[in-house]
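Every protein chain except one is present and positioned as in the full complex.
Take a look at chain A:
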Amino acid sequence: MTVTVAATLTASAVSVDIEGINLSYGDNHVLKDVNLAIRPGEFFAFLGPSGCGKTTLLRLIAGFNQADTGRVLIGGSDISALPPWKRDVGMVFQSYALWPHMTVAANVAFGLEERGVPKAEIARRVTAALNLVGLSHLGGRRPSQLSGGQQQRVAVARTVAVEPKVLLLDEPLSNLDAKMRVQVRRELRDLQQRLGLTTIFVTHDQEEANTICDRIAVMNDGIVQQVGTPMELYERPANLFVANFLGTANILDGSVVADGDGRWFAVEGGARVPVPADAVVPPGTKLVFRPQHASLTRAGAVAEAGQLQGAISHREFLGASMRYGVRIGGSELSVDLPFQSGAALFEAGDAVTLGVPPSALLWLPAA
C-alpha cells in the first residue's frame, strides 16, 4: 500500500538554483549576495540563528518576498516573476497554518480544488496523502481537535497532495515537544526519501540539520557562511562562526611570529604553537580546536612546544565524558576526556598541561 501511495504522489525531482540574491527592508540588508545550487532530490538545510535571513530566503523561494536583485530557478527555469500561486513549490509553515474553518480532509483537498482537479481524483489523492502520514481516519476532524504532531502531519499531507516540485519546510519541528521532534524528523526524512522530492528545511537547531539533511548551508547575518555535508562542516569549518555554531569550539587569540625554526603562533600568556608550513595565517587568524581533541596531563617541569600551561577552573559531568574548564592566560578552554569509572579526576585548581595534536588544529579567519 505505502509503495503505491508514494508512487501516486512522486514527481520527478528538480534542482533549485539561487543566484545573486540581495534583499533589503529599507536600510536593513537581510540577504547579501546569496548563491546556492541545490541538487535534485536533495534534503537541504538553511541553518543559522534567529534573524540570519534563512526564513526570508525560504519565503523568497515560495514567492512571499521579493528580491532586489538576483533570481531563483527551479528545474532550470526562472520563477522570480511568478506570484506564489503559480510557483508550484509546497511550503509547510512553522505554525502549520491549517484553516480552522475546514476539516482536515477539506484542508488537504484545497490545493487540488484550486488546480481544478476532478472530484473523484481529489478524493483519491486526499486519501492517498492522509494515508501517507497515517491520518486517513481523521479526515473529518477539525484541526483544533488534533494534537500538535497530528496537525504537523496534516500540514505536510496538504502540501504533498498537490505534488509540488519542491518541498519547503519552515522550522516544522519547532512547535513539537522534544520527544515528538525526534520521531517526526525521522518521518520527514523517510517521506522525503520515498517521494524523492527536493526539500529545503529551515532550522536554527544544528542537531536537526545534522541528523536528517544531506547538505547544509550555514547562514549568519544574511550571508551564506559555508555549504557542505554535516561532517564537512564539523571537521573543516570555513570560519569561526561555523566552528562555533556546529558543536563546541575552543578559540585562541594570538599573533604569528617567525624565527629560524619556522613560524609560531604566539598565544596570549606566552605559549607558542608551531604553524604548519602549508597553513595560511593572515593577521586576525585564530587557533581553533574541538574539546575532545585535547589532552590534559598534570603540569610537568618543562612544557614541550605546542603545549599550553593552565589550571582547572571547573568540571561538568556529561555522562560519557567529563568536560574540564581550563584557564589559560585570559581565556577559558573546554577539554572533554572520556569518563572511565575509577579513573583519577582533576580537581579545580590543579595545574595542568594542555596538548592538541597538530592534525586537530584549525587555523580560521574570523568570518
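Operating definition for what follows: contacts are C-beta pairs under 8 Å (C-beta built on N, C-alpha and C of every residue); 3 or more make two chains touch, one makes a residue touch a chain; residues count from 1.
Quick note on the criterion: contacts and distances are computed from a predicted model.
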Practice prompt. Consult the UniProt record of the chain that does not appear here and report its protein name from "Phosphoribosylformylglycinamidine synthase subunit PurS", "Aspartate carbamoyltransferase", "Iron(III) transport system permease protein" or "Cell division protein FtsW (Lipid II flippase)".
Written response: "Iron(III) transport system permease protein"
Worksheet entry | Which of A:16, A:34, A:47 or A:89 contacts the chain that the document leaves out | A:89
Worksheet item: Taking the entire complex into account, which one of A:15, A:65, A:295 or A:334 touches the absent chain?
Response: A:65
Response to the item:
Hidden partner sits against chain A at residues 25-26, 28, 30, 49-52, 54-56, 59, 62-68, 80-81, 83-91, 93-95, 97-101, 110-111, 114-115, 142-145, 158-159, 162, 220-221, 244-245
